[in-house]
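With one protein chain withheld, the remaining protein chains of the complex are depicted in position.
As written, the chain order gives the labels A, B and C, with residue 1 at the start of each chain.
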Amino acid sequence: MVEGRMSKPLLIVEDLRVEINRHGSIVTPVDEVSFELQQGEILGLVGESGSGKTLTLKALMGLLPPGVVQVGGSISSRSGDVLQPLDPEKARGRIMAMIFQEPATALNPLRRVRDLIAEPFIVGHGVARNEARAKAVALMRAVGIPDPEQRSRAYPHQLSGGLRQRVMIAMALATESTLLLCDEPTTALDVTIQDQILGLLVELKRERDLTLVLVTHDLAVVSELCDRVAVMYAGRIVETGATADVFANPGHPYTAALLAAVPRFEPGGGDLTTIGGSPPDLRNVPSGCRFRTRCQYAFEECATAGHRLTHVADERQTACIHPAWIERGVAI
Amino acid sequence: MMTDGPSQAYESDAVSSRRPLPGILVAGTVIVGVFVLLALLAPFIAPFDAVEQDIPNKLAAPSAEHWLGTDEVGRDVFSRLIWATRVDLPIGFLAALFPMILGTFLGALAAYFGGWVDFVVTRIAEVVQAFPIYVFLIALIFALGPGVKSILITFTVVSWVLYARLIRGEILRIRTREYVQAAEALGYSHARILTRHLLPNAGRQTLVYFASDIVLALITLAALSYFGLGVQPPTPEWGAMVAAGQRFLRTQWWLSVTPGLVIAALGTGLSLISDGLDEWLKDA
Amino acid sequence: MTALLEIEKLTVQFGSATLTDRILRRRARVLRAVDDLSLTLEQGEALAVVGESGCGKSTLARAIVGLVPIASGRVHFDGMDIAGGRDRSTRRRIQMVFQDPGSSLNPSLTVRNTLAEVLKVHSMVPADRIGERCAELMDLVELPPAILDARPQRLSGGQKQRIGIARALAAEPDLLIADEAVAALDVSVQASVLNLLRQLRHRLGLTLLFISHDLAVVRNLCDRVAVMYLGTVVEESNTEEVFGNPRHPYTRALLSAVPRIGVKKTSGEAALAGEPPSPLALPLGCRFHPRCPIAAEVCRIEEPLLESRQQHAARCHFAWESTEPITIGEQP
Partner (left out) sequence: MARYGFIAKRVAGIVPLLLGVIFAVFALQHVTPGDPARLILGARASEEAVEELRSELRFDDPVVTQFVRYAGNVFQGDLGRSLRASKPVTSIIADRLPVTLWLLGAGVVLSLLISIPLGTLAAMRQAGWADHAIRGVSLLGLTLPPFWVGIMLLLFLALPTGWFPITGFGDTFSEHLRSITLPALTLAISLAPIQIRSLRSAMIEVVESDAVTTARSLGIKGWRLVSRHVIPNAVLPMITLLAVEVGYMLFGAVVVEATFSLPGLGSEMITAVAGRDFAVVQGITLVFAVMVVAIHLLADIALAFIDPRVEMA
């Protein structure tokens, strides 16, 4: 459970639980996920494949794929000073929009770029078509697409990956939402293009006072962009806190192991530290802490302890119950 | 901090749990199995001979002796339906098997070697495809004369095209897979790459299509016999039986109705196998 | 050290003049994926080829392995010319590890079939020793022998990648080419595969050509680095030299575009503007000049040569203007 410590969270997620029912066996790729999103911050949701980070995002958007269902938990959003349950059907395209991983398939191939960007203006704000197209061109300029007038008549397949992702961002901005949920927005892009797009997101956030959730597997991207980070493992958040604090001084053995496994940009090779074993099969997760079977600090109680994020310091929470690790989180 | 254990744990539970066969695949196999048994055991199951006439007892209504009555020359309809399994089932099967063999061979060659081989095969396929293929079948059987042999020849000449296109597309797709490139990097021979690395993986869709193609072949064979171009009387054949019964539709309607139901039953079994295979092989 | 592989003025192209092109007397749409490239690989070293997608690094790998035909140039392997073709025994000596664990193994063969096939075709061991050798290979890549009888779809990404390595090693190659071999893996798995590659290299005395877009990984593993841009090498030297004293503006941009843990991005400024031009229409002069921050008149007219100073080569008119080391993105 999360106790709100900071003022004015924009979004509160409590005990989110998502299930997949496949051939009669039920797996829970997102389990007991709770976090708060503060107005104006960039929150990173980081984890390896299968950690449930993308499904968490899609549950927020109400866009879970067929066969995947949110079975528990609550999501509330703030409007003014009131917190109320979030209805994704109504919130999509009004207060929140999403940026997808694969710009090659995320854009309707049969429509011109200007119509794709103009559509949210028309649908969400009742703008007339010609005016919406003009606004679309202006947005294209704002997201750094060269020759926007000419490019606005192009079809998505005629653009490069980087430009397509800029179009995607323009579409999200056209909804005039202030909350952007980004699902691995730069994973499909080259490093110099990634650099541009991440820069664009930083700029846009500042100019338009946006709040961002960034789902990624890349710890370095989180470190570059995110104010706060939530680390996910096997469907659960195991640690949250200010990014710099968490990365400098991880409060959960999994976070620490993950950080140690990343090849650093420092001279000299040498063996990387690895995590023994592999992430659990979601059909058969260990009891208690799900990381305990791979954790060298695990002790008896890890097998029975319930999942619970404990505050160890301001803005710092960890799910680890080992005293030494709680100690580490506090000792900043 | 943490050391590298003997790498990732082996997902032993995943290995032992083989995926169950889809229910529809089992159901389809049972249905088709029954027909295969009927064909094999026809002499023991069928109460009467297939061709022996009994004119005085013609067009009899269903009775305890003749479960489905008798036809216009007094032959037992129930027995003829069973005996016809020996005709329709193997011809339908072969009329899909031969084109599959030819089409797979040509399609695989075209896709693997490309160049002029591909050019020639694709052009011929285009011409054959320009015809409504089953109408072309009628024209070809007309040219070759009716009978089982020309049916098998024409089916092969006409419907190999679908198999060739299918396998060609699959192989072109799979050729870019890294395991095929690895095989090339290892210097494997063309024959080995084709037979061990390409065909087993490209052939899944072909297998699915093969099962449904037998249905098409069965229906087409029945239609040809209905026109009098297929299996010639007095050999029992379902389509021909429908045609013969059509004259007596007002009075002995069962003569036309029952063979159609039998075709539909066998067809359903095969379609279930096709859909079941598709489901089973999809994410294998 | 002696050179195991010498590449001189290698060109690989896709597409050729079609009949219609010839009739219409128009320029054929030929894509030069590798353009006039020279590179030497010493016995026992690990050379990285880095660059962004479309720079031709994968094509280079495929040309060396013999999977794509060579348009012109010389490729000498252990003294033999292999540009025009090679016999089976030479082919065996250059093996490759691929990127995508999902497609790098034949799904219809068990692991044992896959490995035994290599041993049989090349008569690596007597027939009665094949089983034994398969077990040894599994041991080499640190997998339990029980996996030998599994089919690929039952294995995890890391396990598949190890088997891909085992398949290459079964042929006992002299040169191992790894094409983005860890790019598709999760961080923790990536670390263990990188460690494995490093160990194998030293244990078996392998020469390694490591193709990657990930500079951090390269820095961890390789002795020498060649940077590719639009089909050709723009900079090449030993790893510390390239990372610590980059002379080509593209290398510098690439290095500063890489996100790093502990460095926060605060502005929208990108290391490099724009996107690479289409390889179908290379710019005149230096191929990097349209995106280059320091491009001058000469760059638009004259293509620079790969100029070498003290075993550090760069293809830039201004590479050696000043010899002061340029440091990029210093860690705080």
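We adopt the following convention: a residue touches a chain if its C-beta (ideal position, glycine included) is under 8 Å from a C-beta of that chain, and two chains touch if they have at least 3 such contacts.
Please read these numbers as outputs of a predicted model, since none were measured by experiment.
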Considering the complete complex, which visible chains touch the unshown chain? A, B
Among the options A:Gly73, A:Gly124 or A:Gly161, the absent chain makes contact with A:Gly124
Decide which residue listed in A:Gly93, A:Gly144, A:Pro185 or A:Gly235 touches the omitted chain of the complex. A:Gly93
Using the document's definition of touch, tell me which of A:Val27, A:Leu63 or A:Leu282 contacts the absent chain. A:Leu63
Hidden partner chain, residues of chain B it touches: 123-124, 126-140, 142-145, 212, 215, 219-220, 222-223, 226-229, 239, 242-243, 246, 249-250, 253, 256-257, 259-260, 263-264, 266-268, 270-272, 275
Need a quick check: the contact residues on chain A for the chain that isn't drawn. 61, 63, 65-66, 89, 92-94, 97-98, 100, 102, 105-111, 119-120, 123-124, 155, 157, 168, 171-172, 174-175
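Everything below uses one rule, namely that only the chains that are shown with their structure count from here on.
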Taking the mean of the C-alpha atoms as each chain's centre, how many Å separate chain A from chain C? 32
Would you kindly tell me how far, in whole Å, the mean C-alpha position of chain B lies from that of chain A? 50
Hunt down the residues of chain A that sit against at least two other chains at once, touch-wise. 257, 271, 273-275, 278
Going by the contact rule already set, what residues in chain C reach two or more other chains? 156, 158, 189, 192, 195
Spell out the residues on chain A that touch chain C in their complex, using ranges where they run on. 48-49, 146, 160, 162-163, 190-196, 198-200, 202-203, 217-221, 223-225, 244, 247-248, 257-259, 261-267, 269-275, 278
Where on chain C is chain A touching in the complex? 52-53, 156, 158, 186-192, 194-195, 198, 213-217, 219-221, 240, 243-244, 253-254, 256-275, 329, 331
Residue positions on chain B within touch of chain C in the complex are 4, 6-8, 10-12, 14-15, 177-179, 181-188, 192, 196-197, 200-201, 283-284
